[in-house]
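Every protein chain except one is present and positioned as in the full complex.
Per-chain residue numbering starts at 1, and chain names A and B are given in the order in which the chains are listed.
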Amino acid sequence: MKDLILKLAGYVAPSGSESAVQEALLELVKDVADEVYTDALGNGIAKKSGNGPHVALAAHADEAGVMVIHIEDEGFLRVISVGDVKAQALVGRHVKFTNGVTGVVGVESKVKLEDISFDNLYVDIGAENGDVAKSKVYIGLSGVALEPVVDIDEHKLAGRALDNRVGCAIAIEAFRQAAAAGHNVSLVFTSQQTVGARGAKTAAFQLQPDLAIVVDAVPAGDMPQATRMDLKLGAGPAVKIMDGTAIVPLKVKDHLIETAKKEGIDIQYEVWPRGLSDAGSIQLSVDGIPVGGVSYPARYVGNTSTMVDLRDAEAAVRLIVEAIRSY
Amino acid sequence: MLLKKLTEAMGPSGFEDEIRNVIREEVTPYVDKHYTDVLGTLICEKGVNKNGPRVMLDAHMDEVGLMIVHVEENGLLRFRPLGGIDPRVLVSKPVQIGPQKRFGVIGAKPIHLQSPEERTKPLSLKQLYIDIGAKDKDDALSAVKLGDVAMFTTKYEEIGDHCAKAKSFDDRVGCAVLVETLKAQFDLPLYGAFTVQEEIGLRGAGPVAYRLQPDIAIALEGTVCFDVADAPGHGQSTIMGKGPALTVHDGQTIANRRFLEFMMSVAEKYSIPYQLRRVKGGSNDYGAIHKVREGIIGGGISVPVRYIHAPTQLISLDDYQNTIRLVSAILTELAKGGFTA
Partner (left out) sequence: MTRQNHKDTLIDLLESHGGPGFEQAVAEKCVTAFNEYTEDVQIDKLGNVIALVRGEGDGPRPKILLSAHMDEIALVVTKIDKGGFLRVWQAGGFDPRTLVGQEVVVHGKQPLLGIVGSKPPHLTSPEERSKAAPLEDLFIDVAMSEERVRELVNVGDRITLHRETMDLLNNRISGKALDDRTSIAVILECLRLLKPMRHVADVYAVATVQEEVGVRGATTAGYGVNPDIGIGIDVTFADMPGQDADVSFKIGKGPAIAFGPNIHPKVFQGLRDAAVEHHIPYQLELSQGPTGTDARAFQITREGIASGLVGIAIRYMHCSVETGSYDDIIDCGRLLAHYITTVDAKTVEGLTCY
C-alpha cells in the first residue's frame, strides 16, 4: 500500500488538470474492470458488473493548487489559487506545474505577511523576459506547491497530496478485491473536488449506484490545541456521520458500523461540520443516492503537508470490502 | 440598431418580459422554431435535424436591477437590488420603474449638509431612496406597485474610437452576438438559449441544458474588464479592444483545456484576435451548464465590458464584431468535425 501511495503522490494534479493522474489510476484497475474511461469533467471511472447491489466508490484524484493567470514582460508569472490555497502558505515555496516547469514563489516587498494575497505573489521560473516565460508556460497552466512525501516512522507518512491519493489507493485496493469477489462495483476517481465537488455531481448522474462510499481524508484533532475533532491518527478509519455537504443516512452509517464490529475493525466517527467532500454532490443527484463515507484521519488537512497513518488506510480497505460484500 | 434595441430594453432578473419580446421579434424570421420554458428562457432551434454535434449557445437576457419593496409615509420608495449592484454606483442616478417605465431619481443629502466625516463613507442601501415625485405614500402607490422592478436609464450611444456605451452590455452584448449568429447558416444542429436569472445565481441555464442535452455548450457573455489607470497587468481580467475573451478559470468553471485550445486554434486559423479572461472571480452560465447530467463540454466567450454592473458600461465595437466572427468560425469548424466531444 505504501508503495502505491508514494507512486500516486508523485503526480501533480490540481483540480481541472487531472488527466495524467487519471491515466495512471485507471491503469491500476484496468485489468479487473469491464470498462475504464474518463468523462467530460475529467472523472476517471472504472466499472465491473457482478452480483448484488451496485456499490460505487468515490475518491477524489485532484488537489488544490495554483494557476498561471498572467505573464509579466519581465518573465515573472502571476497566479490564482485553484481550490483553497492560502497565499501566505506559498511564500518561498517551490511550485511545480503539470508540464514539469518548476519555480519559486516570491512576494512583493512592502507587503506585510498578514496582508499577503495572490495579488502580491509571483512565481519566478528563471525566465529572462516574457517571451522566454511564454515558451515555457501558458495562461491556464496549473501547478502545486511541492513538499516531498517522507517516512515519519514505521507507519506514518507526511507530505503533499496524501489527501487524497491515500483515498485513491484505498479505493483501488477495495475495488480490486470486490471485483475479484464478483461484486457489482464501480470506482470513480473524481475530478474538481477541491473547487466544489463538480466531478462527483456528473459521475453520480452517470452511475446512479445503489450505494456510494466516499473515501477521503478527515482532519484529526489529536494535536495541541487542535479544533475539537474527536479523531486520532492510527486509531482506525472514521465512519462518516456528517460533513458540511451531507448527513449520512442512518441505514448506511449503521451498516458500516455493524460491519466494523463484526470484523473487529476499530473505527472512529467523523462529524466534520464544515468539511467539504464529494458526499453531498452524490447524495443529491437524481432522486437521491444513498451515500456513506469511510475516511482516514489526517493531520494538517488543507496545508501543504498532511500526515497519515498507513494502518488506518489498510483497515479502511478491509472495512469497505466487507461493507460491499454484506450490503 | 440591434445593440441599441437590446441594451435599452428592460429585463431585471426574473422580469425579462420586455427584452424577451424584443429578442423574439428579432430572431423569428431566422430560426425554425422558438418557445419558452417554465422559467422563461427563450429557446430557438435551427437545423436541429442536421448531422453533427448538437451545439447550444447561451446568452442571458436578464440584467441587474432594483425592486421596489416599501414606500415611506413621505412617498419615497425603498428598494433592494436584483443581482450584484455596488450601492456606491447608485447615488445621483435616474431609474425607470415598472411596465410604465416611470422615472425616478436616487438622490443624496446635499453636500452642504454633510459633515466632513460623512463624506468619506459610502452610502449604504439603507440610506438610499427612489423619488418619483409622489406627494405621499398613497400618491406613490397609485403610480407604482410593491414588487415593481427598476432599471437604469442609460441610452445606447457610440463614443470615442469605435466604442459604445449603454446599460446592461452584460449580457445584452452576448444576446446580440447570439441573435447575429442565429441569422447565419451552419451545417449542424444549433440551439440558441436566451436565459433568465443569470445575475441571481445562474438559475435559468441549468434547466435548459438539462432539457436540450447538447454535446457542446458555449456561454456568450459580457465580462469584467478593468484595463484602466493604475490597474496592474494581473488585475485587469481583460483588455478592451484585444478581442473576445475566453474563460480559463472563474468562480464556477475550470476550462476544459481541450475545448479551450480548440477555440484558440480556430481564432488563429481565421486570424481573429482573442484574449484569455484572466481573473478568478465572477462566472457565467457555463458554470451551471457543465455540471448538468453527465457533464457537458464547452466554454465561455466574452466581450470585455468596462464598468460592468454599473449604470453606464463601455465596450469596443471591434470586440463585438470579432466575437461574432469567432463564434461563427467555431461553429463552422465544429460542423466540419473539428472537435469531438
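As a convention for this text, contacts are C-beta pairs under 8 Å (C-beta built on N, C-alpha and C of every residue); 3 or more make two chains touch, one makes a residue touch a chain.
Just so we're clear, the structure is a prediction, and the values are computed from it rather than from any experiment.
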Would you indicate which residue among A:Ala56, A:Ile241 or A:Leu276 is in contact with the undisplayed chain?
A:Ile241
Checked against the full complex, the residue among B:Lys50, B:His70 or B:Lys109 that touches the missing chain is B:His70
Just to verify: which one of B:Gly75, B:Pro189, B:Gly206 or B:Pro244 makes contact with the chain not shown?
B:Gly206
Determine which one of B:Val38, B:Ile159 or B:Ala229 touches the chain that has been left out.
B:Val38
Those residues of chain B that touch the unshown chain are 13-15, 17, 20, 35-42, 67, 69-70, 78, 80-83, 146-147, 196-197, 200-201, 203-204, 206-208, 210-211
With the missing chain put back, which residues of chain A would touch it? List them for me.
221, 228-230, 241-242, 246-250, 253, 268-271, 273, 280, 283-284, 286-290
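Heads up, the rule we're going with is that only the chains that are shown with their structure count from here on.
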From the mean C-alpha coordinate of chain A to that of chain B, what's the distance rounded to whole Å?
36
Within the complex, which stretch of chain B touches chain A?
232-235, 248-249, 254-257, 260, 276, 278-280, 290-297, 341
Along chain A, where are the residues that touch chain B in the complex?
15-17, 39-41, 43, 67, 69-70, 72, 78, 80-82, 119, 139-140, 192, 195, 198-199, 201-202, 205-206
